[in-house]
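To start, I am sharing the structure in question, which I have written as structure tokens.
Every protein chain but one is kept in place in this view of the complex.
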Amino acid sequence: MDGKVTLSHGAGGELTFEVVKRFFLEKFLHRSAMDGVGLDALDDGASIKTKNLEIVFSIDNYTVNPIFFPGGDIGRLAVSGTINDVSMLGAKPVAILDAVTVEEGFSFNDLELIVNSMKEAAEEVDVAIVSGDFKVMPKGKLDKIVIAACGVGVTEKGKIILDSGAKPGDKVLVTGTIGDHGVALISKREGIEFETEIMSDTAPIWCVVEAALKVGGVHAMKDPTRGGLAGALNEIAEKSKVTIYVNEEKIPFKEPVIAAAEMLGLSPYELLSEGKAVIVVDRELAEETLNEIKKTKYGKEAEIIGEVRREKPGYVLINTLAGGTRILEKPIGEPIPRIC
Amino acid sequence: MWNNFLQGYRNRALALRIAKMITAKAQTLEKTKIMHFCGTHEYTISYFGLRSLMPENIELVAGPGCPVCVAAIEDVEEAIQLAENENIILTTFGDMVRVPALNKSLWEVKSEGFDVKVVYSPHDALKLAEKNPDKEVVFFAVGFETTAPAVAYEIIKAKEENFSILTSLRLTPPVMKYLLESGDVEIRGIIAPGHVSTVIGFEPWNFVSEYGVSVVVAGFEPVDVLLAILMIVNQVSEGEAKLENEYKRSVEREGNIKAKEIIKNAFEVTETIWRGIGRIPSSGFKIKERYSYRDARVKYSIKKEIKKTSMPKGCICDKVVLGKAYPTQCHLFKRKCTPRNPVGPCMVSTEGTCYIWFKFGKQLPSPLGL
Partner (left out) sequence: MCLAVPGKVLEIKGERAVVDFGGVRREAIISMLDDVKVGDYVLIHVGFAIQKLDIEEAKETLKLWVSILKETT
């Protein structure tokens, strides 16, 4: 792979997958440990097995820009995102390690605000922040602050939930409105900025996942962060080798998210959410799971949006508002506004 | 949708009923090709899966209507040369950033450290010039008659010295005439671009019916497009070929007089290149002499030599753009040519026919009730 890294390689779409496959998957020899889930699964995290437990890990780098945005900041995002990645594997988050790197000259007041947000998000799910690192880079060598965070969770052995668990006949639900975080960020971007009440939905959603797990029918879960809903659904369809059908009328969006997507020529299915999950659940337990989720703090607007079939494995098909059908593709790079 | 008058134009029951009517009316017709000119119509058709609602003998073919597909390589090359100058902030619509010119795209120039910014409006580009007085801001203006007035407004009204415009603006009637004149395209109906017509009016499409082709100006909601198809199918079954206006809520006979005046004030019409098609007389907008201080080609003395653009080897985008071929008839499609590494222009743009056929798929199971 010659040439240079572009922003699109970091957007969580096909280009990101190419980099991960070419530079990591193909290079590393040992890709799993202690009989656990490893790199090959390319899931939200990995695991190791002990006598009767499965310990789940996730790691992510948070480089959001701007670092303070309507509805949150990079601190809340780092802790919530880490808690959510661990939750997506069906594991109860118990600990977080974080590495904070700041640029020389970064204000301590801002650092305090960010760390307070980390504290609040962790305390919402009573997860311990057990270890970390703090580094400073010379002025101009880093854009303000970057936070890397590793999450640790536990589940009973064999109870881990992977993207490859969806079964034909299952129902597909989302735990709330899609694309809020994406629009909140874009509204601040120079050259395309606009006013809106849309706030980022950044939140630790273990309580939602826990409620769903209690019902007992969860087969697969994915948080629609980078790559949006289209990315998450395609990943589940590919890894489970199933077809996913969604009904566009059922997908919950806040109205300003659709307004912003249409004004800028963006697909609402590629916009980020940072406090939502796609959950694939056994058909018989779908309604019950939905009701339990709706009782939780972050699951009030959950909806069943479609179902799993087998005719075209690896495909996501959408029955559109106009009644037609089309393929919902995995995004290639980052969403870029267009006029045509 | 808060603007409830629009809600009806996305009503699934109404859309399906119109589709049923199209199917019923089309039963007695042979294969009928209907071409839409606008990339945004192609987006509506693909995004709402309207092809899966069409009977076998009604074909929706995309014409040369997406600015990315038709922008000449020279224009993109000029934008790249300007961007590769430390002192210039090159601003553009998002559509153009991934278009490969001779060997790289504006996005790759950005990754080399130069300043390339996506803007929503030419007015945002101007604001960047105000905010960065020590830098030069160039706006790469790509589009058709819908976008021309906005660009003209900035050419005439902008005060900032450090702001100039690189134009790649085209007119649609000339290329439609060129297509119909070439004759070897059996198009029976044309869906004319609704927002171009909002500016230039529906009058300019009258000439189409002289070629025995029905023409309907349409809006961009799914019901708008389905109604336009129904109106064309009705005409075909009556053996008629005339101009109709479906997009009455926005398009009038003369269009937007003020917008047309501001275009005339800032631009003259000249010959220009359409990528994959070649040179078409009086089909491009050029900044007038008196505003040369706003013209990036004059300010930075870029000379624009016009030469026939050839398609990359094996690429049939020029036929696809004119509706003479489908992407599936190109042996590069989905093999060497994918959205990941596009060969021809129609695979690069999110409006390009090849991209949309790759992404939204054409051969689909019949509509599935959920």
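First chain written, first letter: the chains are A and B, and each begins at residue 1.
Going forward, contacts are C-beta pairs under 8 Å (C-beta built on N, C-alpha and C of every residue); 3 or more make two chains touch, one makes a residue touch a chain.
Keep in mind that this is a model prediction, so the values were computed, not measured.
Peer 1: Using the contact definition given at the top, list the shown chains touched by the missing chain.
Peer 2: A, B
Peer 1: Thinking of the whole complex, not just what is shown, which of B:208, B:227, B:241 or B:280 touches the missing chain?
Peer 2: B:227
Peer 1: Which one touches the absent chain: B:149, B:174, B:222 or B:276?
Peer 2: Counting the whole complex, the residue in contact with the absent chain is B:149.
Peer 1: In the complete assembly, which of A:259, A:286, A:321 or A:336 touches the absent chain?
Peer 2: Considering all chains, including the one not shown, the answer is A:259.
Peer 1: Residue by residue, what part of chain A touches the chain that was omitted?
Peer 2: The missing chain touches chain A at positions 183, 187, 194-198, 254-256, 258-260, 262-263, 265, 338-340.
Peer 1: Can you name the residues of chain B that touch the chain not displayed here?
Peer 2: Contact residues on chain B toward the absent chain are 1-3, 5-6, 8-9, 14, 17-18, 20-21, 24, 37-40, 65-67, 93, 120-124, 143-144, 146-147, 149-150, 153, 172, 193, 195-196, 198-199, 220, 223, 227, 246, 248-250, 256, 258-259, 262, 351.
In this text, only the chains that are shown with their structure count from here on.
Peer 1: So what's the Cα centroid distance for chain A and chain B, whole Å?
Peer 2: Roughly 34 Å, centre to centre.
Peer 1: In the complex, go through chain B and note every residue touching chain A.
Peer 2: On the chain B side, the touching residues are 1-2, 10, 12, 15-16, 19, 39-40, 43, 46-53, 66-68, 91, 93-95, 97-98, 107-108, 110-112, 117-120, 124-125, 128, 143, 147, 222-223, 226, 339-340, 349-351, 359-361, 364-365, 367-370.
Peer 1: In the complex formed with chain B, which residues of chain A make contact?
Peer 2: Where chain A meets chain B, its residues are 3-8, 14-15, 18, 190-192, 245-247, 249, 255, 258, 263-265, 267, 306-307, 311-312, 317-327, 329, 332-333, 336-340.
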